[in-house]
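Let me give you the structure first, and then I'll get to my questions.
With one protein chain withheld, the remaining protein chains of the complex are depicted in position.
Now for subunit A:
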Amino acid sequence: MSSSLLARTYANYEIKDGVAVIRINDPNSKVNTLSKPLQAEMTEILEEIWGNSAVKGAVLISSKPGSFIAGADLNMIQACKSAEEVTTLSQEGQKMFDKIEKSPIPIVAAINGSCLGGGLEFAIACQYRLATKSKKTVLGTPEVMLGLLPGAGGTQRLPKMLGIPAAFDMMLTGRNIRPDKAKKMGLVHQLVDPLGPGLKSPEEATIQYLETVAIEAAKNLANKKLSVKKEKGLVQKLQDMVMGLPFVRKQIYNMVTKKVMGQTKGLYPAPLKIIECVQTGIEKGTTAGSLAESVNFGNLAMTSESLALRGLYHGQVACKKNNFGSPARDVKNLAVLGAGLMGAGIAQVTVDKSVRTILKDTTVEGLTRGQQQVYKGLNDKTKKKAITSFQRDTTMSFLTGQLDYRGFDQADMVIEAVFEDLNVKHKVIKEVEAVIPPHCIFATNTSALPIKEIAAASKRPEKVIGMHYFSPVDKMQLLEIITTDKTSKDTTASAVAVGLKQGKIIIVVGDGPGFYTTRCLAAMLAEAVRVLQEGVGPKKLDALTKGLGFPVGGAALADEVGIDVAAHVAEDLGKALGSRFGGGNVEVLKTMVQKGYKGRKSGKGCYVYEKKSKDKKVNPGVEEILKNHKSCTDVQYRLLSRFVNESVLCLQEGILPDPVQGDIGAVFGLGFPPCLGGPFRFVDSFGADKLVQKMHRYEEVYGNQFSPCQLLLDHAKDSNKRFHK
């Protein structure tokens, strides 16, 4: 009963028992994307199926284990020159999915792996949806994170399917939805368990099982044994009734808009357009809604915000690869020195991937605190039902806490996270090298000390590397790896491999004071201190930095980093890099440290931190200090330009290998505004010439901290020069 027709490249189908099984498999990629050729083949297939009276139903399934359809092909949008072109793309998608929605035979989407963006829009146009409970199965509309909106009917179908509030939540956050939740929400009709090994590998077996169940569902739908319509529960009915009131809906639109404005400061156009499309569809009908959807999609694709966010997406993908080859040895045993916030965080993300980890500290108190931090991190996941208590305990079993060097003779890598003091680091490196095997890598987690100075104490500098994690380690995605000219390629490959295993996005930069991230941040913070000295209060400063799109304000960030650390770094970098790092008076920070205002960790910094109080109060002691250090608008650009100039200088000096890693490091490590896409993307879109002009103006007022670096000047002179193509 099976017949296979004309072989196609991206999709094929066979008829099994009266059901056409359409299998998608992009031969050129690990994931399926909704590309032009796929769409063309799909349209052909559907026409054939609809023209074949023997076909009673259809199943849409992917042959790839981890991906149903991961979204629309971004290159397709990238290639468009105008908003109108993109709008046309959107309309083509809309048309295709409308046809599917109106299909005379039931089409069952059998989802295993990522079903995102255009893939999800495809699935929700089908009559019935099955999803596997595999860990890889996620559903979602992440378009908003790329500065776009679901442009193939998503803004119109989702509100009808899930209700307005749930649809807004899904489209505005872009969050991934797990199968269980999707079933509860009504996004899928039926769940299928993933299988273990049987007569085939688990992946193959699961896909085949899904197909069998889906064929059954298609047959049952065709002969009316299975109905798509579900009895609505009381809550659902009630909600529908309330949503039927135009007044209530208006309230919702207003409320959501207000919330979006609060969170985005109006810097991101996409969420507002999503609200507009939903509203148009509901209030004026689907035709008007679809038109709004396609036009807005086209316009959004041309915005600098979308360009920036898409750039970050590509950059992030690029920074999740190991460009240094596979290391000679896998790191199976890792040791972390120092059970502080950083050390424990590193241990947590390592045991989480089932790597045996030793956490060593010098005191019982420190060790206990660190182990509790790891436990708490895992237990919080248990509470959120992300893992079971059993998985938590198994994961914890990979951690060994100790005060001595027992077991270090088995270590493949040691990451030290001890106090930021060169002498301490030298002492540690000598102690460790006495006990570790010859192949073991010594990584140092420092935020500013030059690695070659640390490595000076080593007998084997080729095995020494910097791994700069960001706090809190389990939440921050970035890892900055720093190599010296002596670090071997294999050492780098190994460090990158470990970082990737820990789930990090990685940039690999050259050695120098403050490397890349710390250096850029220090330049900006120096300016922030000057701004504070000028009489702009911490709250105002935070409002201004957040207004740029930074997730945390300048003053609050200094508190998070630690005023003592900031003072330390500012002084060190000032010494190493000269007056360029001037601006704010380091004495401000030093006085704060003397008074015990070390930031959040000491309870007082720029702000006063009280438990349970959400609204931070400005620390009156700091206001006093600032008065004693007395020294306009444009504050935002002063902060930004110092950050950006330092980034470009890092590229010029070869600390940074390329602009992509510069953008990724700034956004994921330091919270550089994602809507600007990173310092290099910002220069491209803002214009190097305009930036240089502004800087020259500041230079006249404030001095050489604002002197643009040569590379920036080059770009200003020649408008054809761009960091990103």
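Convention: a residue touches a chain if its C-beta (ideal position, glycine included) is under 8 Å from a C-beta of that chain, and two chains touch if they have at least 3 such contacts; residues count from 1.
Throughout what follows, contacts and distances are computed from a predicted model.
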{"item": "UniProt protein name of the chain not shown, from \"Trifunctional enzyme subunit beta, mitochondrial\", \"Serine palmitoyltransferase 1\", \"Protein AUXIN SIGNALING F-BOX 3\" or \"Dynein light chain Tctex-type 1\"", "value": "\"Trifunctional enzyme subunit beta, mitochondrial\""}
{"item": "Sole residue of A:V192, A:V256, A:V336 or A:C675 that reaches the chain not shown, by the stated touch rule", "value": "A:V192"}
{"item": "Touching the absent chain when the full complex is considered, from A:P202, A:G603, A:P657 or A:G687", "value": "A:P202"}
{"item": "Residues belonging to subunit A that touch the chain removed from view", "value": "190, 192-202, 205, 208-209, 213, 216-217, 388, 390"}
